[in-house]
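What you see is the complex with one protein chain gone and the rest in place.
Presenting chain A:
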Amino acid sequence: MQASSKIPTDVSYLEYEGKHKGLRAWIFSTDHKRIGLLYLYSMMTLFLVGVILGLAMRFELIAPGKTIMDAKDYNAVFTVHGVIMIFMIVIPGLPAVFGNFMLPIMIGAKDVAFPKLNLLSWWVYIAGAFLVITSVLFGDGSPDTGWTFYAPYSFKTGANMLPAIFGAFVLGFSSILTGLNFIVTMHRMRAPGMTWTKMPLFPWSLYGTAWIQLLATPIVGITLVLVALERIFGIGVFDPALGGDPILYQHLFWIYSHPAVYVMILPAMGAISEIIPTFSQKHIFGYKVLVVSTLAIAFIGYFVWGHHMFTSGMSGTAQYTFSILTFLVAIPSAIKVFNWISTMYKGSINVQTPFYWAASFIFVFMIGGLSGLVVGALATNVYLHDTAFVVAHFHFIVFGGVGFSFFGAIHYWFPKMFGRMYDATWANIGWLIFTIGFLALYSPMFYLGMQGMPRRYYDYLEEFHAANILSTLGSWVMTLGLIIVIINLFRSAKSGPIAVANPWNGKTLEWTVPSPPPVENFDEIPEYQEKDGPYEYQ
């Protein structure tokens, strides 16, 4: 901060370069906004890799038997697809991009609490991603365990597992550091007068998320280390041949990886809680209830991991305890949906692209959540566990939930981030095609699971053919929509009409600074008076 007097207040963060120039002014920048964009571009690149792998998988499944690849390649493709999408896209996802960019501005701060640590998080992220990619490019055979790395298969397979496991381990550190940074930022750097109950809901969702990142990620870290040691030295923690317990692995893995689902979805819910009031021009319905439900989800979410293991032979008591807790964690999510829809009631709804994404988010999130009830009950779970139904369920939540919210958020904050407006016509066309494709891609998997088709199947019996064809066609439609959305955003970032500071008439603090914001966000740190608040539209 020693240079703060020299930083001009009338130059946007996009133009100001500091002591480095060109690319180095980005990759060595400690400005939270530039780091947010670094994450955005790195994630976009990795996301396209994940999408291509997903398309390849869907194409293979268009017909029984071999279509384009062998079983070995298929197994590697779904593993790398899962690892990239989970560990590199949806877990860091909204916090890393919009959290970094918007959190300090939304709470009236000049940056996060530890800007250098923030830059380090991005470098650690890139290092982890690079390690995972090396496991594909070098060595004997790409990882083929699925993203869950289940023991004992994960230390018996001859594939090149160690770089992938180590990469996921490194990515965990990026997540922990970001979580730590955000917690301190929110505790220490809120604008004067912004009490906890006046903090906007997107920062609140990041707060709940950050605690999960901080507390749960170390568990998966140590678990992955144990798998690596099992592979290298045969330490016998998970290997039944040496007296170990493969089920212990599943417990440790899901103690992290279930809360990780809330790391993904909470910020997505947070972004929706910003978009809906802005476009309804109305105070969010039930602010305090939404805050409490965020914290309740983050808290109860720690205690439901066992629902991934109903068929792996836990005691009966453990099984129904996990089942009932799973049902309880559904309640705060349901409450959020009721409050979002109620926010629209008697609003003055400006139906723009971000609102389309937000409304369709509610729809796909309801499908994802309600199908979660189907797999949360014991009897139905036993039938559906590890079938295509589960694949449909978590794609509706993780891709439907996080993806729709992410695209809503990027259109919502686009004018702020890039200082230009997107082309609304193409944005809406892209949204419509994407949504139709999404539903056609994943809905048939519910049916396939009901029919009894197991997941992670390279080949299948003829009775499962029809629904698989529809699903593959859906993947093409969705990708077309995706391409339209992305090209439109790129073109608009370069040559869209110049955006005003507050194009949507939003009330949160990011709309009070110029678009794009200056390097240090605020000339003067804003102050909240008694009557001020993030959703005061009077």
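In this text, contacts are C-beta pairs under 8 Å (C-beta built on N, C-alpha and C of every residue); 3 or more make two chains touch, one makes a residue touch a chain; residues count from 1.
The rule is short, and it goes like this: contacts and distances are computed from a predicted model.
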{"item": "Chain left out of the displayed complex - its UniProt protein name, from \"3-methyl-2-oxobutanoate dehydrogenase (2-methylpropanoyl-transferring)\", \"RND family transporter\", \"Cytochrome c oxidase subunit 2\" or \"Branched-chain amino acid transport system permease protein\"", "value": "\"Cytochrome c oxidase subunit 2\""}
{"item": "Of A:166, A:287 or A:357, the one touching the omitted chain in the full complex", "value": "A:287"}
{"item": "Which of A:168, A:359 or A:427 contacts the chain that the document leaves out", "value": "A:359"}
{"item": "Chain A residues that touch the omitted chain in the full complex", "value": "71-72, 75, 140-141, 144-146, 150, 152-153, 156-159, 240-241, 243-247, 280-283, 285-289, 311-313, 316, 319-320, 323-324, 327-328, 330-331, 334-335, 337-339, 341-342, 344-351, 359, 362-363, 366-367, 370-371, 373-374, 376-383, 385-387, 447, 450-452, 454-461, 537-538"}
